[in-house]
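Only one protein chain is missing from this complex, and each of the others stays in its spot.
In order of appearance the chains are A, B and C, and numbering begins at 1 in each one.
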Amino acid sequence: MIRVTVWGENVHEQKSEKVRKVYPEGMHTVIAAGLAEDPEIKVRTATLQQPEHGLSAEVLAGTDVLTWWGHCAHKQVEDAVVERIQERVLGGMGIILLHSAHFSKIFKRLMGTSCALKWREAGEKERLWVTNPGHAIARGLGECFVLPNTEMYGEPFGVPTPDDVVFISWFEGGEVFRSGCTWRRGAGKVFYFRPGHETYPIFFDQNVKLVLKNAVKWAAPEGAWTKPLEAPNVPIEQAPEKLVQKGEKLHAPGQKGFK
Amino acid sequence: MIRVTVWGENVHEQKSEKVRKVYPEGMHTVIAAGLAEDPEIKVRTATLQQPEHGLSAEVLAGTDVLTWWGHCAHKQVEDAVVERIQERVLGGMGIILLHSAHFSKIFKRLMGTSCALKWREAGEKERLWVTNPGHAIARGLGECFVLPNTEMYGEPFGVPTPDDVVFISWFEGGEVFRSGCTWRRGAGKVFYFRPGHETYPIFFDQNVKLVLKNAVKWAAPEGAWTKPLEAPNVPIEQAPEKLVQKGEKLHAPGQKGFK
Amino acid sequence: MIRVTVWGENVHEQKSEKVRKVYPEGMHTVIAAGLAEDPEIKVRTATLQQPEHGLSAEVLAGTDVLTWWGHCAHKQVEDAVVERIQERVLGGMGIILLHSAHFSKIFKRLMGTSCALKWREAGEKERLWVTNPGHAIARGLGECFVLPNTEMYGEPFGVPTPDDVVFISWFEGGEVFRSGCTWRRGAGKVFYFRPGHETYPIFFDQNVKLVLKNAVKWAAPEGAWTKPLEAPNVPIEQAPEKLVQKGEKLHAPGQKGFK
Partner (left out) sequence: MIRVTVWGENVHEQKSEKVRKVYPEGMHTVIAAGLAEDPEIKVRTATLQQPEHGLSAEVLAGTDVLTWWGHCAHKQVEDAVVERIQERVLGGMGIILLHSAHFSKIFKRLMGTSCALKWREAGEKERLWVTNPGHAIARGLGECFVLPNTEMYGEPFGVPTPDDVVFISWFEGGEVFRSGCTWRRGAGKVFYFRPGHETYPIFFDQNVKLVLKNAVKWAAPEGAWTKPLEAPNVPIEQAPEKLVQKGEKLHAPGQKGFK
């Protein structure tokens, strides 16, 4: 079983009639239900409003893959929780960032870049092309799939060169976008997936649901990096090859390094 | 002319007799002098102790490549200055991180990872192998070069997979390290170079000086990304292809996106 | 079950007393036995001397991962078989290249580079460091492992920048090498693993056997690219968006593209 925590900001669903019409019980509920269709995936949800945003150290320790949707409340996410998520990713947890999560604190922190892009909210058509047909995240899809109404995101996308680009989108209005991108950070796998605007029923779409199920399986830990933040000193007596101390030393024996 | 700002933390040079013996006028002074040997490079220095750490918006705007050495005072670097540097890198400025700068705020922010490593201060021998003989940063070097006394840094190095690895080090004590790594962040080029411990005369070494001169030329901007943090809305009337509004909109016309 | 075909050149084992002492029944037999320890792996072997080198289209179609060891007879491998393997890799089959297979026809073809390196046969000590602790291929290993007697391979290694470097070797004689490298070619995963000289019992080593079992699981197809060599024409009537023919055409309707 892959243990997934679906995180939802859950703000627009409360405030906007338009969004509530599409997602009356919150977007996280629909995303979670889509994943739960797969017998290998075990899902729970967490939201901004919960203590520690529902992402205590214990919850994260029991999470193999975290999915993240946020939009208008990125700034309300506590830095301490963001750091905790980052450390868990470096240690091996997968993370899937959805749509407007491109500007979430955790994505910007993992990328080290602006994560900026162009956008337009015109309900236009989007066609996602599979650029990497053998990739695990594209399993079971055809050569492309269409979303009839989407918000447009356009290049340039301010991210480091992805390890793999699985989807590139064509937009009715004339733009393109790298809509499915993967990176590795420490032992953790990162997937950014573009579709998911809250005024359209994107997360009910069969192809989108398939992508997310595939992505969870791809992002599940394939190993671990224990204590990813540690910078251990190797004392001279424990050097793999025998050494004799030469030259000056800055640190006293046993002194920790500077961080 | 490539305009370089050499940034030095300049703390150990003031506090430690051992370091002062090697670098009586500060490490930044020696690094700057090495670069200034090249007629195409114009150098100035900046240090932690100056207002805004010597890195005002004006100084950064006039900097093509920034070099960074810090160790014990990483935490004293103001976050506002770190953000300013990051934005300038995304816009095109090159940045070269030296040795203990692996744990600097700016490097960790650009990488999105732990930047951790193993270490040992035994004055042991290091041999740097050129793994990418045609790379601009290796120009003029032989197949390897030796530093007789260094601090050891060992793998795993907690960074995203580099775009290119130019050097890999062999250590007398039995470890290895990816000692010359490049990444691109936005329009800016990033180079991490491992040698440079403050108790050894590393920055007087001819090969090290050559690497740094090469690296400055490699990292000099080859283009620019103006306003790298902006996420512009493309109104429907300005779409490259003619569009008709469909479906619901979350944003009022002219409303800014959420960050 | 992952279906593995272990390919062995099987020449030195017949000709050299030194090699036969270590591998009396051929290296492929020992490699296969190591893999067969894993209940998820089903192994068969194939050798140069068999018709089509034991790699008929049928055998390849039934192979999930191919392992390859060759040394003195690279040139005797038929080009038609090499092409068949390449097409199968592009379609999704994993391939693991061992030691002197760096100069095999199939590896050079998949890489597009020289695949050259330095070498020395002195029976020296090699220590392989895990540079990517969370990688599937490193699962269950410690931070490093030692082979007491190996042939040395030294940088520069003439390959395209790997997607991931899982191991870097330290050699007693002073060199380093990227000893575990991964690439993707089409839908297929490629792993090069350095150890494996025929005069030492490398493939009996517990850590080496673990690496190979891990690598097989990592390289098993995660998807497929059907007909990877095809360049299909999309007739104007089948364009995703409605089109009207404009300008001159070179090809008559239904004419195939040039290859």
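One rule holds for everything that comes next: a residue touches a chain if its C-beta (ideal position, glycine included) is under 8 Å from a C-beta of that chain, and two chains touch if they have at least 3 such contacts.
For clarity, every value in this text was computed on a predicted model and none was experimentally measured.
Asks: Looking at C:24, C:62, C:140 or C:160, which makes contact with the chain not pictured?
Replies: Answer from the full complex: C:160 touches the omitted chain.
Asks: If the hidden chain were put back, which of A:54, A:112 or A:133 would touch it?
Replies: Result: among the candidates, A:133 touches the missing chain.
Asks: Residues on chain B that touch the omitted chain in the whole complex?
Replies: Listed in rising order, the touching residues are 91-92, 127, 133-136, 138-139, 144, 163-164, 170, 184, 186-188, 218, 221-226, 240.
Asks: Across the whole complex, list the residues on chain C that are touched by the chain not included here.
Replies: 12, 16, 18-19, 71-72, 74-75, 86, 90, 100, 103, 109-114, 116-124, 149, 152, 154, 156, 158, 160-161, 163, 172-175, 183-186, 197-200, 225, 228-236, 239-241, 243-251, 257-259
Asks: For chain A, which residues touch the unseen chain?
Replies: Here the touching residues of chain A are 127, 129-133, 143, 154-157, 161, 163-165, 168-171, 174-176, 178.
We take it that only the chains that are shown with their structure count from here on.
Asks: Based on CA centres, what chain would you say lies at the far end from chain C?
Replies: Greatest centre separation from chain C goes to chain B.
Asks: For copies chain A and chain C, work out whether under half or over half of the interface numbers are shared, and give different or same accordingly.
Replies: same
Asks: Can you report the angle of the rotation that maps chain A onto chain B, using C-alpha atoms only, to the nearest 5 degrees?
Replies: 180
Asks: From the C-alpha centre of chain A to that of chain C, how far is it in Å?
Replies: Computed value for the inter-centroid distance: 31 Å.
Asks: Mind pulling the residue numbers of chain C that touch at least two other chains?
Replies: Within chain C, residues 127, 133, 163-164, 170 contact more than one other chain.
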